[in-house]
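Removed: one protein chain of the complex. Kept in place: all other protein chains.
== subunit A ==
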């Protein structure tokens, strides 16, 4: 009777650890693309994906520690990532990030 019962907390714990490990490997591979990447757009896309993986890491840590304090952190990383990606995209397209005059 006891052997068949599955503890829900154990499942959450195992899945969280597996996801953390997978995301760590993913960040490592993306880091290789950032350093090696043949062209600059490759690096921009890889940096964007690293930011998304960081948000996932913060969310998984919040699940693991059973806290709501990290929800702000996820939102914060998302906003800063958004600004950074826009700046990188503008630099790749135009060469300037803050133009003096836009007509």
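Heads up, the rule we're going with is that a residue touches a chain if its C-beta (ideal position, glycine included) is under 8 Å from a C-beta of that chain, and two chains touch if they have at least 3 such contacts; residues count from 1.
The definition used in the following text is that contacts and distances are computed from a predicted model.
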Given the options "Multisubunit sodium/proton antiporter MrpB subunit", "Beta sliding clamp", "ATP phosphoribosyltransferase" or "Sarcosine oxidase subunit delta", say which is the protein name UniProt records for the missing chain.
"Multisubunit sodium/proton antiporter MrpB subunit"
Residue of A:15, A:31 or A:87 in touch with the missing chain, whole complex considered
A:87
Touching residues on subunit A - with respect to the absent chain:
69-70, 72-73, 75-76, 79-80, 82-83, 86-87, 90, 93-102
